[in-house]
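All protein chains but one are shown at their positions in the complex.
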Amino acid sequence: MSEQLHQKMGLSDQEYALILHLMGREPNELELGMFSVMWSEHCSYKCSKKVLQSLPTEGDQILLGPGENAGIVDIGEGLAVAFKMESHNHPSAIEPYQGAATGVGGIVRDIFTMGARPIALLNSLRFGPLHYPRVQYLFEGVVAGIAGYGNCIGIPTVGGETWFDPAYQGNPLVNVMCAGVLPASRIARGQARGPGNTVILVGARTGRDGLHGVTFASEGLDETSEAQRPAVQVGDPFMEKLLLEACLEAIEKELVAGIQDLGGAGLTCATSEMSSRAGSGMIIHLDRVPCREEDMSPYEIMLSESQERMLLVVENENIKAVQDIFTRWGLEFSAIGQVTGDGLLQIYHRGEKVGELAADFLCENAPVYDLPDQEPPYYQKLKSYDMQAVPQPDDLEEAFLELLASPNIASKQWIYRQYDYMVRTCTAQGPGGDAAVLRIRGTAKGLAFSADGNGRYVYLDPYKGGMIAVLEAARNVAAAGAKPLAITNCLNFGNPTRPQIYWQFKHAVKGMAEACRALGTPVTGGNVSFYNETSGEAIFPTPVVGMLGLLENLSCQVQKGWRRASDRVYLLGDLAGSLAGSEYLYALHGVLAGDMPLPDLERAAFLHQFLGEAAASKVITSAHDLSDGGLLTALAEASFAGGFGVEISLPHPENVRLDELLFGEGQSRVLVGVSLEKERDFLTLIRSYQLPWQLLGEVKGEKLTVRIQEEEPLIDLSLERVKAAWEEVISCCLD
Amino acid sequence: MKFGVIVFPGSNCDLDAFYMVKDVLNKPVEYLWHHEKTLRGSDCVILPGGFTYGDYLRPGAIASFSPIMTAVHAFAARGGLVLGICNGFQVLLESGLLPGALYRNIHLQFRCAWTHLSVENPHLPFTAHIPSGQVLKIPVAHGDGNYFCDPETLETLKKNNQIVFRYVTPEGNLDSRANPNGSLEAIAGICNARGNVLGMMPHPERAGESLLGSRDGQFIFQSILKHWGESS
Amino acid sequence: MTAWKAEIQVTYKKSVLDPQGVAVEKALGALGYDHVEKVRIGKYMELLLHAESEEKARSQVEEMCQRLLTNPVIEDYEYRLQPVSLERGTGQTGS
Partner (left out) sequence: MTAWKAEIQVTYKKSVLDPQGVAVEKALGALGYDHVEKVRIGKYMELLLHAESEEKARSQVEEMCQRLLTNPVIEDYEYRLQPVSLERGTGQTGS
């Protein structure tokens, strides 16, 4: 085997040497191809594994941590939630509609492969500035693709987040999260158990599409990426819907010994991972794989990433029953091989053995790297930026309206009105709130979800930024009254072999790990997406956190909008935020700099606990966390959602700039509404927590009025005017 | 009275219609598989929303040839109550049970939103017990809800009172901004001449509980029950 | 039996507004193609069928168009037929 071949497949010389050592001979082309996809970053996590090990993964609520297709969390009453997030960045950069659509398809399969009924989708998106036609094309295509796939399979897309920044111009991020519910006692496994059992492939036919998709995901984007044709595929959500129903039926009837979706690295990944996890092996007959095109080679069949396929391991006595289910759903079904006990993958084609290697070689024995890291030079420089250089706006009202009109703050309705967030009639809070809230039929419980990440913060300080991603996600579900239970994540970074990128990665994960420990929200799984670069320019380091929260009693859910005129408005947490890394600083002054204060993790945990208790005892009427845009933005958002104005009077602490007071950002800050009847109970409760709080004013009228103590108002605007600045920003950018 | 909810490949609001009847109305309901030849004694059959056959070719086109549609045709001809919601409406149009066609929303986007409906014909089994003048708050979620028919058909629809719902403002006024898809004359739902087959784009089964944001969808289901001489 | 390739073009009837055509024309204009007019967007379908004669093939295609492939309420169609020499086993097949 020539050296050029392994290099062309993305394997290094050392990796090739390791392969020779493991195999004890030269691999043939098929075997080498299998190594190349399984040892790609996307499948092997070779560059991230060491670092990820520091994330906490255990807790009483965790039924299954990382390692399978999705993690599983106990929610009581015999029920559990499977959830996971995944990226589809590179395909979406090239074919936004199909790239995003197949991203949804992939994450949904990860959930139902666990035996869970998918109940919710979320998405986290990053694009360049919207005034570029190419960005508009990507943005519109991605949103339409997520809508097209999710709506068709009937899973509501209930939330997400969207950011625009030049850092993502050439390399947009498309992260999708799915959650499903299953009986805690009936977790399906991606394991090839029971030698002699039959291996069944079901769903779409295998085509030549998507060859080496994982390798594509493990490189940077450049001008030639457009030519990476086969790496982009067309999704078939109709097929997925049939697969979903049929697989869940087979799992419910306990006819399935093991099941796994075919994603990146296709059959190679599914056969080797299922075998490796169970310590078994497989004999596979490629002639029995239904193909879309004739004359497909063993290499193509084993590496194809055609969508909408599932691999099942079934005991022989159950085959007929499984076949009946698939036939009823109109799905093609083929027994392609057998489970063995020898740990080997043996691949046959036209009666000949065309490949043989231990499943562990591809999985367990994949190399793991500890890469060098180095603090980037920008880090200290931006940290020590002198905020005094930033002029204070003359007209705070104008500044406020301008901030609301920043696409990062503005309403995201243009996006989510394209998503069916109501299907399945369980959506108690759809997009537009802090967290999405869903009921669980047959119980009093509710689930809350949020996806959050702020690449700008992480760029300025990966450690604090990593923490903040977790804190914000947890705060969002806590604001809805839910207890944060666990997270999934998607870690989007540049090329990890560059020490400065690896440094960002390491520190971000460290921050996330500490926050997860402090909040008691372990990591159940996730996804790492490296090589998010265009022509050598990396994106902001962007870890995105997907949080799961539990409401024991759905009727105690809290929403962000003011409920009633005369309700009191309280702020929990610090009065003033910081300008460091704030949207205000960037959108109005074009500055990205500063040193964010180190978040107080203990305080965050208290705050979330307080919010849960306040919701359960109904002493608050609304809650909305402060995030991008700071205090004034949060006040406005609560007003838009509730349809009431507010009148606020703020103290002016010394050494705090007015813009810092109004627009500064910080952690563990929440606005709550309190009815006059419950004010005493609220005060009793909040006093029992070690949290700063203060009364800001009351819900009133149809204006947003903010003054410093008794002075003339700084802000005195009709709600209508404020809302107009915020509402149609995204549609206007696209016209 | 018993309801039947047809399950076509790709239906995805079958469950919502099912639970509307079972949990909200507390009435018997069962799923009917698209291959079946009878409606199993259903007194009202619902063609639910979703993406039958992925909306491939045209929404509702392929499903309209399902074996069960023969039974639906016969049932409708006998005066049986047929309610097509969203994709179910599209199936009814494609199968010729209702006139006209639904095509791409004028703005080319899928639209999930709350809409308000005026009741244009309050004399149907589906509408007779909606309080007079009530504007219904019911959501839509579709990409192809733009109703079209030729001028003669429109005349006939008007003459026979076949336009059942129109998109209006919350106050009940016609306004192009209240029309979520560009539908001809803001048409949101129509019925056949006899008044026993109703197709509508908005989802009454998604508006059955205050938890979901509205209970106005109940008016339609209550009308059906009362027409049948039942109370809930 | 000869094999025939049918290529079918489906467009909205003239009386039906074609929102996609309008949008594409606008987008082309924005890219500087402002001399482009009357953009219409429809569907293209191709299929292979076996029939003894061109006439039979024609009647088959018409029937399929009327029964399933188009909706006469809103769509018009046109098609071309050409005999093909069958080399089986090339191209993509369905189920």
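A, B and C are the chain letters, set down in written order, and residue numbers restart from 1 in every chain.
FYI, contacts are C-beta pairs under 8 Å (C-beta built on N, C-alpha and C of every residue); 3 or more make two chains touch, one makes a residue touch a chain.
Worth saying up front: this structure is predicted, and the values here are computed from it rather than measured.
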Residues of chain A (touch criterion as defined above) contacting the omitted chain: 94-95, 98, 204, 207-209, 226, 228-230, 232-236, 238-239, 292-293, 306-307, 330
Positions on chain B contacted by the hidden chain, ascending: 53-54, 56-57, 61-62, 65
Touch residues of chain C, complete complex, unshown partner: 7, 9-11, 14, 17-18, 21-22, 24-29, 31, 33, 35-51, 60, 64, 67-69, 91-95
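In this section, only the chains that are shown with their structure count from here on.
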Whole-Å gap separating chain B and chain C, where each centre is the average of the chain's CA atoms: 31
Where chain B touches two or more other chains at once, by residue number: none
Residues of chain C engaged with two or more neighbouring chains: none
